[in-house]
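For this depiction, one protein chain was excluded, whereas all remaining protein chains were kept in their positions.
Chains: A, B and C, in written order; residue numbering restarts at 1 for each.
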Amino acid sequence: MSEPTITPDLMRISWGPQHPMSGQTRILLDVDGEKVHKIIADLGFTHRGIEKILENRSFLQGIVPIERMVMIDTANIGLGYVMAIEESLGIEVPERAHWIRSLVCELSRISSHLYAFGLQAESTGYFPAVFLWTTTDRTVLLDLMEELTGARFSYNFFLPGGVMKDLTEGFEDRVIEGVQYLRKRFEDYWTAMIENIVFEARCNDVAVLKPEDAIRLGATGPVLRGSGISIDVRKDEPYAAYGDLDFEVITESACDSMARTKVRYREIGQSLNMMEQVANEIPGGPIRTRFPLFTRSKPGEVYSRVETGRGEMGIHMFTAVGMNPYRVKINSPTLRNMYVFERLCELDEMLMADVPVVINSIDPWYLDSDR
Amino acid sequence: MNVNILASIWNYATEFLAVNAKPLLQIYVLPGLIFILGFAIIAVWFERKFLARAMLRVGPYYCGKRSGVLQVFADFLKLFMKEIIVPKDMNFLFFAAMPVLVSTVPALALILIPFDANWVLWDIGSLGLPMFFAIAGIAPLIPIFAGWASNNKYGFIGAFRVAYMYISAEIPLVICGAAVAIMAGSFDLVEIVQAQRNMWFAVPQFIGFVIFFLGVIIESERTPFDIPVAEVELVLGWRTEYSGILFGFTMMAEYVMFQAWTLLFITLYLGGFNGPVLGFLGVTGSHIFWMLAKFAFMVVLIVLIRTVYPRLRLDQMLDLGWKYLTPLALLNLALVLGMKMLGVY
Amino acid sequence: MAEESCELKRSLDWVPGSGAVYSVVDYVAGWARKYSIWPIHLVTGCCGPEFMQTSGVQYDMERLGILPFASVRQCDCIMVVGVVSRKMALRVKYLYEQMGEPKYVVSVGACPTGRGPFYDSYAAVPVDEYVPVDVYIPGCPPRPEAIIQGMMILQEKIKNTKRIGVKSE
Partner (left out) sequence: MSEAELVEAITTSHAEQIESAEVLRSQRVSVVVKREVFLEVAEALRDEYGFKTPSAAGGLDYPKEERMQMIYYLFNPDSKITLTLRVDLPRDDPTLPTLTGVWEAMSFHEREAHEMFGIEFEGHPNMIPLLMPPDWRGGYPLRKDFKGEAGEE
């Protein structure tokens, strides 16, 4: 790689792509002792060319590769793609399908936030307890998903025009059971993690991102809301059943790593509320309208936005006459947040030990930034 | 003729054993080889099982009849039979000597610990405590050399973190040790223990007790102070380049260091080998028993701390060392001197 | 390394009883290696969450002595979890070369095995073009049970290794 040059006084450390905390990217740190002077993110280690693949697949086939983009949060991103197809082909979706979609999306969001939460614990060296607690609690969600969709992660559950299957017998009750169990567990997380003195010392006042910087650098999702700006696609342009559901957009005013972690923590609470609402109030009716297997599209374009666990995901689909999309542009939240991460060390003083904490407070998922 | 030679050899051997039974036992069994190795093995197994329990898991299970006891042996044998990779442009002897030294030098300090008034391997009287600090004070130098020798950036940074940390931790430790020595009126570890017959020093010197407890965790590089080997930042710190059995030695060093400092902590503050005499063990036996029991309690406590706290940052640790522990240690010393002058103790 | 130890063995074959010694040592080595597989954290793609679940509570890989580890020098096994792009494949190769013998590679999921759902991608490559793979685990993503079974197959393979320092063919 044509690596940027460094000042002679600094030492360049390369983290990753094999590093416990870097994930699938390479992070170059220019350090002077412990102090970080510059961060360079070298992305692309999981680049698969999904945008090109989608051009060669039919509309329905595209659901499979696009769900592999964010394996931990497949429902949200799959929904974005499906919504783009529906809008460009003009397909109506029945009411019940909207509600089921919201339910699955929230399940998926909790699972994603839990994962981020566990990694945040691990990044402070708190591997033992919390990280594996979150994996335990995710099994509750995964079991629910498995019962509904037949798969643990990649379920390809949303189809243009509705969802694949109806809720199983008594599924609502099990959702409520799971919600109650998770609520109890979340009290433990608060005591064990957020109120832990060492964890507080590690996260408070680390990497402060001021609101104007967050807007200027294009941050999104919990990173933006952690800076006190209330932007959430679910509220701004409600899709699925979010217009009917009662929830609030979580913001924290502290702007530091702890604020971003707390946003995730409290968003999980909102998601649990929403799951309960869906389980209690879901309307009846059909679950999908017919979607023809072979569809010919008209020239046009659709830009659909969804709120994934990591922030706003935009899918811009251009159609021409034919069976495939002409081009699908995926605007991923992680790529936006990674730029913020690169700049954070200039905005606020950062030590080497802070970098894992900061990167996990950003919660990147490189598979979606690399596409 | 032959019979005579054999008989004389037999006589010699029995005489030798009769005279040297105690030193041999001390060298090979109690403060010596078997205790050190056995502790490392049991501690690793216990820690893995205990942490697994804290994570709601089972931990090592299938290796060794559904208990995982043989897990450590499997790991050790595997490491023993693994290729050793030496970094390019590096003196192999220097590189390989460091892990061996880092696990043996703290073990030398163990020979000063009294398990009973008569069960001290190297009884040097009033030089006991200074000698312990001298030997244990060399130990941090070795990781620094090891990190430098591995020609690796992670190792290098890890080595310097070791240097920062030990200096900030060892000064309060030495001051606390001095306070204990003043209170007991002697540098002799046996006499320090005997001075605690009525009351453990943990009570009059509570501040020193807390400082020394933190110091023990810092010296043995355990969470929340495992900063030089912070996995999420430095991969494995100064151990990064060591492969095969050399890595096994560096892992063992952590436990040996832990053992030496914890035993000193018990000696200085928790009454050492003092305890009610158990009839069936005899006086020496029950002293050794109490020492080991206190040691086991400390091990459980320190492993428990690992499950509860994340890791501190280096600057926070240095703050703790210089801004809090050192002044508090001096305060502790002043309090002890005051008590001595007023004749309270 | 491998050839050397073979030669050493051949040169000592005339010593009476060497066969028995070798078989004992082989057995012990096989046993130790079997129960002490330290795979490196190398999550290259989207099977990562399932890998986490596998080391997590319900499935708990550590029962088998599998302890995911941070640094490659001490590891025995690369678990290639998820799709391998051209850029990443080179890194997998570097990691493989940095590990000490004996070393094993497990390909987890459809993508490293044969590019899986990205069969027509210009950037994804099968991992066995770069490093030799011992066990392939199918699935997209494989369930934790499948990953554990794959690791058990690897354990069997290690146990049946006949000579020290030599990987089984």
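In this text, a contact is a pair of C-beta atoms (placed from the backbone, for glycine too) under 8 Å apart; a residue touches a chain by one contact, two chains touch by 3 or more.
Computed from a predicted model, the values in this text were never measured in an experiment.
Although it is not drawn, the missing chain touches A, C when the whole complex is taken into account. Checked against the hidden chain, the listed residues A:43, A:79 or A:148 yield one contact partner: A:43. Between the chain not shown and the residues A:35, A:185 or A:329, the one that touches is A:329. Of the residues in chain A, those that touch the hidden partner chain are 1-4, 43-44, 47, 49, 51-52, 215-218, 220, 229, 231, 236-237, 301, 303, 305, 312, 314, 316, 318, 327, 329, 331-332, 335-336, 338-340, 343, 370-371. Although one chain is not displayed, its contacts with chain C can still be listed: residues 85-87, 90, 120, 122-123.
Simple rule for what comes next: only the chains that are shown with their structure count from here on.
Chain B and chain C have CA centres that are 35 Å apart. Residues of chain C found to touch two or more other chains are 56-57, 70.
Touching two or more other chains at once are residues 19-20, 132, 136 of chain A.
Note for the complex: chain A touches chain C at residues 17-20, 23-24, 44-50, 52-53, 56, 64-65, 68-69, 71-72, 115, 132, 135-136, 138-139, 142, 152-154, 367, 370.
Chain contact summary for the complex, chain B toward chain C: residues 48, 52, 55-63, 68, 70-71, 73-79, 81-85, 231, 235-236, 239-244, 247. Across the interface of their complex, chain A is touched by residues 51, 54-57, 153-154, 157, 223-224, 226-227, 230-233, 235, 306-316 of chain B.
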